[in-house]
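Just one protein chain is left out here, and the rest sit where they should.
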Amino acid sequence: MKPPAFAYYAPTSLEEALRLLHELVHEQQQDVKLLAGGQSLIPLLNMRLAHPDAIIDLNALESQLSYVRREGKTLHIGAFTRHYALQNHPEIIRFCPVIAEAVRLIGHAAILSRGTIGGSLAHADPAAELPLVCAMLGGGVTIRNEGGSRHDDASTFFVSYLTTSLEPDEILTEIKLSVLPPRTGQAIEEFSQRHGDFALAAAAAQVTLDADGTLVELRLCIGGAGPTPVDCSHLLSSLAGRAPSTEDIRDALRRLDDELEPLADIHADAAYRKELAQVMAYRAIERAWQKAQATLADGDAKHDA
Amino acid sequence: MEYQQISYQLNVNGRAYAVENVEPRMTLADVLRDVLGLTGTHLGCEHGVCGACTILLDGMPARSCLMFGVQAKGQEITTVEGLAPGEEQLSPLQDAFWQEHGLQCGFCTSGILTTMTWFLRQNPTPTREEIREALSGNLCRCTGYQNIVNAVERASRELNSEAKT
Partner (left out) sequence: MRQGRGELAGGKINSSVAIGEGIKRIEDPRLLVGKGRYVADLSVPGMLEACVARSPYAHARVQSIDASAAHAVRGVIAIFTTADLPPDLPPIPMRLTPAQELTHALQWPLARDIVRYAGEPVAVIVAASRYAAEDAAERLLVEYEALPAVASVQAALRQDAPLLHPSLGSNDVHVIESRKGDSSAALRYAPHHRSLAFSVQRHAAVPLETRGLLAVPDERGRIHVYGPTKVVHFNRSVLARMLNCDQALIHFIETDIGGGFGARGEFYPEDYLIPFIARQLGRPVRWIEDRLEHLKTTNHSREQYHQLTIGFDDNGKLLALEDEIWVDTGAYIRTHGVTVPDLTQAMLPGPYDWPAFRLRTHVVVTNKTPMGTYRAPGRYEGTFVRERLVEGVARALGLDPTVVRARNFITPAQMPYAVGTRGLGEDVVFDSGDYQRVLAIACRHMHWGEFAGRKVQARKEGRCPGMGWAFFVEKSGLGPWEEARVGLDASGHFYCHSGLAALGQGTETILAQLCADRLGIAPEQVRVVHGDTDIVPDGNGSFASRGTATGGVAAYIAAEALKQHILTVAERYFEASAADARLGPEGLSVAGTSSRSLSWQQVAAYAADIGIKLDVHERYDAPHMTYPYGIHAAEVEIDTATGRVSIVRYLVVYDVGKAVNPLLLKGQIVGGVAQGLGGALFEELAYDDDGQLLCGTFMDYLLPGACEVPDIEAIITEDAPSRHNPLGVKGAGEGGTTGAGAAIANAIADALDAPPDAFTSLPIRPATIRRWLRQVEQVRALTQDTRNS
């Protein structure tokens, strides 16, 4: 299981990387893969499921593209920020705690030390935690090529299984997420057969309450049950403005059945994945709700952006 | 087909090694094993699941089968060969494994020792559950993990009592 041969480049700046990528793709018609954490790409190479002509190693860009910056109500995360750095980052824990929770679920320390948030999003595995959470948050990404930059929302960035809107000459440089609003809780729940495995089904939820504890907004996104994370927030919009009961929520979640089209494989049939999605969704909503309620008890002051 | 050849330096266990004229696709694991002769790091799956190839990169665990050797230049690599304080000696963790029968075939042991060396630095007084969770990225087919957990517990006791004296 040795990787096939490729031309190796290690640019030292983003500009150099973009220029190189442009030249290889457009002038030399080469199939180019970008190397960030390598935790998804290198297994593919070792199994010879990919035969790129060239690999551009972005690791020298780590200092340039690894950051967490809050600007107003938006959190800017550099694409090359490693999972490990996100896990205990004070700005993440304060302003977007579900990211830290998601990272904890990604896997083992050896994966967290190398994997990057940009790499995870660009790889777009439908069972992966960071794409799920970004989709749930309605986040966006900044994408650059040699000519300039563009923005894409999570809803259009994730196109299908392992497919994003990234063009061959583009590099994902930044992820933008909304800062945790007041009176809000977030949670991610997933089910995997073994600790640290890819999820059979996952759910990420965000609950925003009014001062009197009624629901203002409920966001819900399901992972592992389709080619991309599936935004199911609209199924729960009828709950807004109320203080729904457990039964109300479970009833609303039954509509997930029709919304999801999970694949069947040796680990789980489609019916089971749908069931799991409902259970994970409920548990995520319940925990997010509890966290939102806790903020009501604490008062708003320390949660204002 | 490209047959690029590159040369670079790797710092392993406190020593500088020259890696000369290798293909960039050569993984860090293969460079350590076949070029530098440090065969203590093992290959169990070459797709990042089993953890047998785990080394420490600037002190953090990393799968050496999921990196190209050239990527590790400029960083400090620690392999199992660099854990003991000296020749004919064992680190407290290694000795704990010996005392507790924490290995049978020994193939997974290198990757577990590096991972647990890092883990105990992060969490010097772990519970059994925390140890198991930290171990979950390393597969063992022989021991059923129990004695490994016992060994890590023993090492943490040993290291904490050393720290106190």
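Letters are used for the chains, namely A and B, taken in the order the chains are written, and counting of residues starts over at 1 for each.
Simple rule for what comes next: a contact is a pair of C-beta atoms (placed from the backbone, for glycine too) under 8 Å apart; a residue touches a chain by one contact, two chains touch by 3 or more.
Everything quoted here is computed from the prediction, not taken from an experiment.
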Determine which one of B:E20, B:D34 or B:D58 touches the chain that has been left out. B:D34
Since one chain has been left out of the picture, which residues of subunit B touch it in the full complex? 1, 3, 23, 25-26, 33-34, 37-47, 49-50, 52, 79-81, 83-84, 88, 90, 94-95, 97-99, 101, 103-110, 113, 128, 131-133, 135-149
Missing-chain contacts mapped onto subunit A: 1-5, 47-48, 191, 193-198, 265-269, 271-272, 275-276, 279
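Here is the rule we use: only the chains that are shown with their structure count from here on.
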Can you check the complex and tell me which residues of subunit A touch subunit B? 1-8, 10, 35, 38-39, 42-43, 45-47, 53, 55, 57, 59, 84, 107-111, 113-114, 194-196
Within the complex, subunit A is touched by subunit B residues 1-4, 6, 23-25, 27, 30, 46-48, 51, 54, 57, 60-63, 65-68, 70-71, 115, 118-119, 133-134, 136-138
